[in-house]
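This is the structure I have questions about; it appears just below.
What you see is the complex with one protein chain gone and the rest in place.
Then we have chain A:
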Amino acid sequence: MLQDGSTQLLCLTASSGVPLFTRGASKQLPFSVIGSLNGVHMFGGGQGALLSSCETEGGGKVVWKVFHDSVMLIAVSGGGSSGACIGEEESRLQRLLENVWSCMVLVLGQDELVNLRNIERLKRDLRSCFCLIDKLLEEKHQGVLGDLTHCADSLVPPNPTPLQEAVDGFAQAADSEFGCLFVHGRIVVATEKWWRLAPQEVVLLCALVRTLSASGSASCDYPVFLPQGSPTVAHRLLRFQLLPGADVCVLCGPTPSLQKAETELVGRFWSPLIETLRSCLAVGERCLPGSVPLRPDVLALLLINRETRRSVSCVQISSHHPLSDSSLSKSRCWELLKLFYIFSISRYFTQEETLCGSPEESTQSSHTEDFLHGFSHQPQQCYLVTEECKSYGLQTQQHQFFLLVLPSVPTFALRTVATQTLADIISATAF
């Protein structure tokens, strides 16, 4: 039996049901269970009834998905503390499966996954995805919502212009059009082409860079397939650590070599900007420069630019605030923000579809949002008053904004607080 709150991921070959790997919960599900989970889906598929999800009491959830008729991914969540309610948990798991599949493509390329020639070799190769997949499964990693929102987590620097110039110049010098600067695993600036990558790819590359920089090496050269852009041809991802917490990377072809780029280019472009980078690092998890005023009773916020597919999120716990609830920890704030985002998205707001896999698969996922289609009028804003905090979400043509405030803020003031905060951020950062 799964523990509460843990999620287990099962990967099998779709045609033969050979298990490829399982990740997640500390205790693996018995093989018989894995077999039956796969079996019911296969049986249903044969009868023309495609099983997509299942829910049990206590918030447990099972989601099936087959990718390219070759790989079957099953996510089993034990419910419990992390369990959102019915629709929410499902959309989280659906998204997880899409991300896992994209991860596998990113690392191994689509060819190897679709044409299953040698299963044993595939099993071995898949091990290289594990650290990335584990990152996705891990609930705890704070401050990064990209895998959920499919919008790149960004950090708004106090002074972006020199950084932008540096990234553009650096990428050009490295014979690449795709360059990006990360601070604390969030994108600070990137070349224009980088933003043209599919949002999901950007998010996955962010995750990849985070895992690579967590490994501690100063630089690396990593082959990646782009799940949407080039699922069959690999590119090189060059990553250089500029400062602890600040990384720059480029996607490039065969040239230049890692050695050459590291010795010649990094110093030339980035050493003059060390101080600017330090100021970026100082922004830290707040993601917004100090010039943006935030009300003291704001607990957390998530701002998504729907056009550029970028997001800014932050949690501010001011312990000295007299009204702040001491019981609300930082991690709980992140969790609440995440849950509120999923809640709003699965019920009221539209989430930009990320095309993943074949077209029929994407239509299938759109079926799960049937509740949203039941509204005859368009939901614009919503709020939720719970015991721990008050949450407000609003959607405009360009933005989606989610705000958590202290329970002490009167409910009728929520809307004003939210719109005001949004206006403040936009005017200060032009996000």
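Criterion: contacts are C-beta pairs under 8 Å (C-beta built on N, C-alpha and C of every residue); 3 or more make two chains touch, one makes a residue touch a chain; residues count from 1.
Note that in this section contacts and distances are computed from a predicted model.
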{"item": "Protein name (UniProt record) of the chain left out of view, among \"Protein inturned\", \"General transcription and DNA repair factor IIH\", \"Prefoldin subunit 6\" or \"Thioredoxin domain-containing protein\"", "value": "\"Protein inturned\""}
{"item": "Contact with the hidden chain (one of A:Ser331, A:Thr350, A:Thr386 or A:Ser427)", "value": "A:Thr386"}
{"item": "Sole contact to the chain not displayed, among A:Glu55, A:Glu98, A:Glu112 or A:Asp153", "value": "A:Glu55"}
{"item": "Hidden-chain contact residue, picked from the options A:Cys11, A:Leu204, A:Leu336 or A:Leu422", "value": "A:Leu336"}
{"item": "Sites on chain A contacted by the missing partner chain, in the whole complex", "value": "1-2, 4, 29, 33, 36-37, 39-40, 43-44, 47-62, 76-88, 335-336, 339-340, 343, 347-348, 364, 367-368, 370-371, 374-388, 391, 394, 410-413, 415"}
